[in-house]
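Removed from the display is one protein chain of the complex; every other protein chain stays in position.
Per-chain numbering from 1; labels A and B assigned in written order.
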Amino acid sequence: MLTLRLYMLQRITALVMAPLVLLHLGVMIYAIQGGLSAEEILGRTQGSALWFAIYATFTLSIAIHGAIGLRAIAAEWGGFRGYGLEALMWVTGAFLLGLGLRAVWAVTYGAAP
Amino acid sequence: MTARDAINRAHPLWVAFIVHRLSGLALALFLPLHFWILSLAMTDPARLDGLLGFTERGIVKTAEFGLVFLLAIHMFGGLRLMAPEFLPWRAPHKTLAAAAAAVSFLLACLFLMRAL
Partner (left out) sequence: MPVKTHQVTIVRSSDAATEFEVPAHDNQTVLDVVSWIQQYADPTLSYRFACRVGMCGSCAMTVNGVPRWTCRTHISKVLQDGAVEIGPLRNLPVVKDLTVDMDPFFDKWIAAEGVHHESRTRHDDIAPIDASDPARVEASAGIECINCAVCYAACDTVTANDSYLGPAALQRGWTLLNDAKDAGHDAILEAVSGTGGCHNCHSMGSCTALCPNELDPMSAIAGLKRETAKSFFKRRR
């Protein structure tokens, strides 16, 4: 159920995410020491255009990559075809993008100072 | 029927495929929760701190170890998949798949050690 265009989007977003995942893993391994707190996380990210740009890019890639991946699973294991499959992909992508960008906004510019 | 299917798929690359698929599915299911919790920084900071407090519990730490492993194995497994697709060589697939699993496990262990 994957065409060349979806395949390329899947691979390109994967390549975009590879360094971001390494960064994210690094931040996690660094930040987990001594426990997590909202203050610590927000202290790192709040008001930072760089973190916003990085995680917004990450989120956009996740939404595309996740939606295409779930499309393949829905088609092969769930028997979805045609419009149902297209709708599932778009709704999943929009859902992940919306929730994700909301979270990125929350930890950078959204939270009360 | 099930016995025949099991034999059919008993080779390393099929295992690598199912690990990639299931880790991707698990990550996709976890992400909405992850995003929602982070959004609490905006809507309900006190609740966010409360939830982050849960990460101190042993069982939650084990779950986090799993998540870090899923993320790492999905990434390294994906890079392994793409290598022979974009590079013109006949890849040593099994070795690469094993290496991806090993590196992911080490990273997840490092995470767990720092968390404890």
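The definition used in the following text is that contacts are C-beta pairs under 8 Å (C-beta built on N, C-alpha and C of every residue); 3 or more make two chains touch, one makes a residue touch a chain.
Nothing here was measured: the structure is a model prediction, and the numbers come from that model.
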Where does the absent chain touch, in terms of which shown chains it meets? A, B
Candidate in contact with the missing chain, chosen from A:Y30, A:W77 or A:W90: A:W77
What does the interface between subunit B and the hidden chain look like in terms of residue numbers? 3-9, 11, 13-14, 16-17, 20-21, 81, 84-86, 88, 90-91, 93
Note that subunit A touches the absent chain at residues 1-8, 11, 72, 75-77
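Just so it is clear, only the chains that are shown with their structure count from here on.
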Whole-Å gap separating subunit A and subunit B, where each centre is the average of the chain's CA atoms: 14
Provide the residue numbers of subunit B that touch subunit A in the complex, in ascending order. 21, 24-25, 27-28, 31-32, 34-36, 38-43, 45, 48-49, 52, 55-56, 64, 68, 71-72, 75, 78-79, 82, 85-86, 107, 110-111, 114-115
Touching subunit B in the complex: which residues of subunit A? 11, 14-15, 17-18, 21-22, 24-25, 28-30, 32-33, 35-39, 41-42, 62, 66, 69-70, 73, 92, 95-96, 99-100, 102-107, 110-112
